[in-house]
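The complex appears here minus one protein chain, its other protein chains still in place.
Moving on, here comes chain A:
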Amino acid sequence: MTPDAGREPARVVVVGASAAGLAVVEAARSQGYRGELTLIGDEPHLPYDRPPLSKQLLTGDWPPERLLLREQAHLDGLAVTMKLGQPASTVDADAREVVLADGDRVPYDALVVTTGVRARCLPGSDGISGVHVLRTLQDALALRAELVPGRRLVVLGAGVLGAEAAAVARGLGAEVTVLDPLAWPLARIVNREIGGWLAEVHREHGVDLRCSCAPVTGLHAAEGHVAAVELADGTVLPADTVLVAIGATPAVEWLAGSPVTIGGPEPASGSGGVLCDPRGQAAPGIYAAGDVAAWQDPATGEYRRYEHRLNATEQGRAVARALLDPGFTPPPSVPYFWSDQYDLKLQTFGTLDADDEFIVVDGSLGARRFIGVSHRDGLVRGALGVGMPRQLRAWRTAVAEHAPWKETTPA
């Protein structure tokens, strides 16, 4: 009965009903899987898309219904048993059962972990109203309700989430301050040059962006509502609303005691995700995909976790194939990411490390339409584009293959 020995698993159970989990069940059916499929999710909603939470939903342009990833009728066609609205609390690997919070036990032959990440909270902010994180639909609706003209919003963290929310909040007329101890915005994704350029864009739109700032030491509250943010250097910033956008941690608590291995804190050791081989397998009969998963890169041996929307779908699809075909090896993937801020669309293929050489090959930063390519040791590593999506795609193959660097767009 070992599903890894080449037989198709009779029951596939997927825990985490979002982008990655949906991709697993959808791709399993496309691959001809006829067995039982169960999708378990702690949120009460059908799978919905998260990127719009800090974009079209936060602006108010889209109602929540538009975030639905698939219509009910489409899901019905996949013949998936959906168990929504309650979390998985443990895995009993000996019995091959997932135990839900209400005690229900769901047997599996193959288990796929797609529980994503949870927003990191600010210690000591419990019970203070006006302090938000942004990960779920509920979070986004609660934040949106406070973004009104004149409102003083302080955003902790100038990563993608903080930067996008700041842009939306400015558009809605809020007074926005963004704090980050790092030297430039989106520091984990873009290099200093692009970070500096982006900082200018935010300042031009009236954001009080404070990079390299002292760490936040605590919040002041008045009558249970947040009143100010205090920094280690003694600065006190008045605030009506605080958005804590300081990163996220993989949702792996429920896997304690299961045979999977959780990665170390460093990016190369999986940054707290479920360690998987290059096919997404974490332990016999257990797989992981999406934000929660740290797959091994066969080229470097490192375990890397990506919090990118396309990665969730690609890994979910690859796991579905690996489950059904023990000989399947996924093609090397090219990390893809996008972010919308004001009227700008940033996109990246691959990675832009701080030490890589970065050269603008098309357009210009001043025109706010450009493509830049990063390379190291003469080989292309990543490409970043603003406002030139179609042209950027031409670089994807060069990034995928780490092609020798040259300044002309590859044919």
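The rule is simple: contacts are C-beta pairs under 8 Å (C-beta built on N, C-alpha and C of every residue); 3 or more make two chains touch, one makes a residue touch a chain; residues count from 1.
The criterion applied here is as follows: contacts and distances are computed from a predicted model.
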Candidate names "sn-glycerol-3-phosphate transport system permease protein UgpE", "Ferredoxin", "4-hydroxybenzoyl-CoA reductase subunit beta" or "DNA modification/repair radical SAM protein"; UniProt protein name, chain not shown: "Ferredoxin"
Residue, one of A:H45, A:R70 or A:H220, that touches the chain absent here: A:R70
Residue in contact with the excluded chain [from A:E36, A:D49 or A:E230]: A:D49
Residue of A:V99, A:L172 or A:L310 touching the missing chain in the full complex: A:L310
In chain A, positions touching the absent partner: 19, 23, 26-27, 30, 49, 51, 66, 69-70, 309-310, 313-314, 317, 336, 338, 340, 345, 347, 387-390, 392-393, 396
